[in-house]
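One structure, pasted below without further comment.
Note that this complex is displayed minus one protein chain, with the remaining chains in position.
Just so it is clear, A, B and C label the chains in written order, and each chain counts residues from 1 on its own.
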Amino acid sequence: MPGRHFLQIPGPSNVPLRVLKAMDRPVINHRGLEFAGIAKALLDKLKAVFKTETGTPLIFPSSGTGAWESSLVNTLSPGDKVLAFEIGEFSAGYARAARSQGLEVEAVELDWGATIPPEVVYERLAADTGQAIRAVLTIHNETSTGVSTDIGAIREAMDRAGHPALLLVDTVSGLGCLDFRFDEWGVDVAVTCSQKGLLLPPGLGILCVSAKALRARERATTPRHYFDWGPMMAKNAEGYFPYTPATNLLQGLGEALDMLSEEGLEHVFARHARMAEGVRRAVAAWGLEVLAQPGARSNVLTTVKLPEGVDGDALLVESETHWDLSLGNGLGPLKGRVFRIGHLGDINDLEVLATLAGTELALRRMGVKVDFGAGVAACQQWFYANPLPGRVG
Amino acid sequence: MPGRHFLQIPGPSNVPLRVLKAMDRPVINHRGLEFAGIAKALLDKLKAVFKTETGTPLIFPSSGTGAWESSLVNTLSPGDKVLAFEIGEFSAGYARAARSQGLEVEAVELDWGATIPPEVVYERLAADTGQAIRAVLTIHNETSTGVSTDIGAIREAMDRAGHPALLLVDTVSGLGCLDFRFDEWGVDVAVTCSQKGLLLPPGLGILCVSAKALRARERATTPRHYFDWGPMMAKNAEGYFPYTPATNLLQGLGEALDMLSEEGLEHVFARHARMAEGVRRAVAAWGLEVLAQPGARSNVLTTVKLPEGVDGDALLVESETHWDLSLGNGLGPLKGRVFRIGHLGDINDLEVLATLAGTELALRRMGVKVDFGAGVAACQQWFYANPLPGRVG
Amino acid sequence: MPGRHFLQIPGPSNVPLRVLKAMDRPVINHRGLEFAGIAKALLDKLKAVFKTETGTPLIFPSSGTGAWESSLVNTLSPGDKVLAFEIGEFSAGYARAARSQGLEVEAVELDWGATIPPEVVYERLAADTGQAIRAVLTIHNETSTGVSTDIGAIREAMDRAGHPALLLVDTVSGLGCLDFRFDEWGVDVAVTCSQKGLLLPPGLGILCVSAKALRARERATTPRHYFDWGPMMAKNAEGYFPYTPATNLLQGLGEALDMLSEEGLEHVFARHARMAEGVRRAVAAWGLEVLAQPGARSNVLTTVKLPEGVDGDALLVESETHWDLSLGNGLGPLKGRVFRIGHLGDINDLEVLATLAGTELALRRMGVKVDFGAGVAACQQWFYANPLPGRVG
Partner (left out) sequence: MPGRHFLQIPGPSNVPLRVLKAMDRPVINHRGLEFAGIAKALLDKLKAVFKTETGTPLIFPSSGTGAWESSLVNTLSPGDKVLAFEIGEFSAGYARAARSQGLEVEAVELDWGATIPPEVVYERLAADTGQAIRAVLTIHNETSTGVSTDIGAIREAMDRAGHPALLLVDTVSGLGCLDFRFDEWGVDVAVTCSQKGLLLPPGLGILCVSAKALRARERATTPRHYFDWGPMMAKNAEGYFPYTPATNLLQGLGEALDMLSEEGLEHVFARHARMAEGVRRAVAAWGLEVLAQPGARSNVLTTVKLPEGVDGDALLVESETHWDLSLGNGLGPLKGRVFRIGHLGDINDLEVLATLAGTELALRRMGVKVDFGAGVAACQQWFYANPLPGRVG
């Protein structure tokens, strides 16, 4: 089929050509002289995007699910209690991963569309006078609902409760799109992966771990081998890895981190905020509703509720088949009832507008009464009135 | 700048990834065993796109301007008279190329926006009782004005006049976008290049020549060396070239011709017609005028007249600077007074809609009163009502 | 530095351009329509390379170390006993991975350079009258010593002992280079990865599991989540994955499997045998010794013993610095005492000869008295006398 495909799912995001080129090269010797320099520089660059000077970044050949596992097996022991918040498919998945490792999960189930409320964190921790809770599992950006959580406020609640639990944060779809402050927020383990804000194809699980998390590792007895931080950190110190790393993805990661740095992290965040607002205005112009509660709406993706009787999965087949447009499907209990528009990573105004135009066409094919151009116009108006900084003219 | 650039000039068109990949490889030995097979297959595939069984395709490392030169120096002698039609920058350029080779040009100057009228061809040839005119220079698609000419009707006029002049056709921006029938139309020399409907980067000048043109070459005395057909045809017969060919572009050309064949030429033409109509409806929705006269409007590009006082060159700076959108500028006397939207080659509905959305934004920045989404909606409506054949659903 | 680097370590091997191109493309939607077809075809193609009709291939974003872990956590429970053979760095590593999951390892330590002796397998299993041993951990090709083990003979020994233990085989550097017969040999879990005989960059851990292994999974209580076969097989059945797969590597894998199939597996094995013999003859011509015991020498790599006083690590710096040649270092107790020449994957005669020429130069710089051209000539003589089948001429 002629023309470029529009991959507007909420991750994997579109990989910039610069990053593809950086990976399209002969594999280098991962025990050679050149490699050590590359690896050390890379781990250093990762600190900037986590906004940390004290944390230690770690990279595993894995998906984000593997990085979840790594965050758990290194810090906790079978039977340990963790506090988890289930506000969507992925926060619930993090809790499931914990259970599968023999942890006891105190799960707080909330509406899918809600954020993690700092006051509930406070209450639960304040109630845990025996300090049985060893870790709080949170999610920076819930990709199934399009909801962001204020991790700084969670930290503040934990401090207010005076509770020593570790703060574990899934920022899989947050990092590189939304502001993340590892040091300032006192995060203990941040979990992410390559294929969202970090602009790569899938294949890398990435963590950042605090000194406190490293101390927890000393006591943690969960069996671990592949995802163990110990040998990884020991070899990383020399610029190497305990087993063969995903060399070409690492080279792509270096390029992607350079791109984020060249654009400037704050510009990256502002660009995401601007694109997200444009999309939300389009949704409103269509007369549809955003799933996420006001105040918690993500700048990474927008989950849109469909009118009764319209099947979201069928909508996606329409958009993909007729307009080369991949949108995200509803997950878990949301299956068929919503669709998700990804507006993250390496995209620009016209790609957002094309996505909206294609969504209008697909909605119409599903019988949803939207006016052609209505969403596009609302978004154009917003973009026009809020030009991107740094453009000439 | 994040995101993909929209290259919507009327050529070079967007090169498909498959074609880029076919070129991104080590150079092969152009005198080796593998090469001869590739070259022979390629020349054969070219025949299909010209719709010829009797013509001979030729490929030169050059631009379309070089292919013009090749069409002239091989068929004509200094002092020979040719009939030319100046209906835009490129048809006028072809006539200039003829003059620079010492040919006498009988030039018919028409409005920029007009097509070449078969009746004038008839009249001029009928008046040429001494048969001094040795060739008629025509243009299939005038890229500066967005005008197509009916070459079949030109041939019919020539036949009606009973005139033996050669029919030379510039189909630089036509071939691979618009139907072209070398054999049926009795074309003697067709001239094109790589970077429009043939989906490649610039760098190849391509011709197709008739037996009659080859006989003319025997008598033609214009000095020629680089663009001479003789040594080219002699070496081509063995699968080689008289000098080093642009190997990697040739490999890309093979891939591009496969893509056209897989889509099917008639589907390619129908897709261009559909996209063009969508764009023309958008222009009407903006309240602007298409330069080309009704009935002659090209399916390759649309040239749009700007309101008095709006500078087309400044408009292009706006679209490029703020929306990563390259549109075509006005050429020659049209400079600043029009802009051109390319809708050719490897593009799809959403790319056309994004182009329209970006054009609306840029027009607004220039003070032109267009409603956001108006052109987009007109085009969406058209696309929606006329689904592409061959799509599931 | 001008020119191409020679990556002649025993993996990662050189990635063919075709495979690099197959990965150098936009990420596709891993929940979309196109993806399911690709994934199903891919899993099917994997069966051919494992020579299985009954086994189930599985792919994880991980390294081979992760695939080890997957083979263990799905089939065994804490406290289970396994029989392991330590004949080099990687077989010992497999045993370590087992210990880290709480398994009891009965380790047979042998000379580094020895193969796994079927008779010892027989003796140990025959002695295990209580059938406490739940699995035998073996290695098809020990990459640290350049030793191959006859897995068919191991299976025969197990059958002779009438022991029901599972047969787990690390064929990380074997598959795609050496004959491997999952069904015929009654393998229960085969473990491999992407960057050796499968011609890809690192990043995929790949397994093939038998029905018996799947039954063992039902009883196995080792905690597992990321590497769990259950959800993987459930989603694979629909052409999807339980979490985001390493999309681009998967597309490369499809291309690599096509290449192996086009060359023909038996031709691939014969080519490796031929290259290996050429390298061994060169080593003999240098007056140096191969570490592996006769009869057990690998066709994938050759580990060469260095004369007393010559530091292997310094040798590698010479070859890399002066001749753009990466050779493999000595691992574990072999560090500095040997070097390893990889002769696997996508390479040809001249690349082997260049490697030998570069090794001669580097050996000379280390003071080893080898005659220039001696090893090259021995290998040329062998290649000359044994032309590759399938070449014209």
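Everything below uses one rule, namely that contacts are C-beta pairs under 8 Å (C-beta built on N, C-alpha and C of every residue); 3 or more make two chains touch, one makes a residue touch a chain.
Because the structure is predicted, anything quoted here is derived from the model rather than measured.
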| item | value |
| --- | --- |
| Residue in contact with the excluded chain [from B:46, B:84, B:97 or B:315] | B:97 |
| Contacting the left-out chain in the complete assembly, out of B:12, B:186, B:239 or B:278 | B:12 |
| Footprint left on chain B by the chain that the document does not show | 4-5, 7, 9, 11-15, 20-21, 23-33, 60-66, 68-69, 78, 96-97, 100-102, 193, 195, 201-203, 205, 222-228, 242-249, 317, 320-321, 326, 328-329 |
| Hidden partner interface residues of chain A, rising order | 17, 21, 24-26 |
| Hidden partner chain, residues of chain C it touches | 1-4, 6, 14, 16, 263, 271, 317-318, 321-325, 345-351, 353-355, 357-358, 360-361, 364-365, 371-374, 376-377, 380-381, 383-384, 387-388, 391-393 |
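Heads up, the rule we're going with is that only the chains that are shown with their structure count from here on.
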| item | value |
| --- | --- |
| Identifier of the chain whose CA centre is least distant from the whole-structure CA centre | A |
| Chain whose mean Cα position lies farthest from chain A | B |
| Highest C-beta pair count, chain pair | A-C |
| Chain B and chain C, separation of their C-alpha mean positions in angstrom | 54 |
| Interchain centroid distance [CA atoms averaged], chain A/chain C, Å | 34 |
| Chain A and chain B, separation of their C-alpha mean positions in angstrom | 46 |
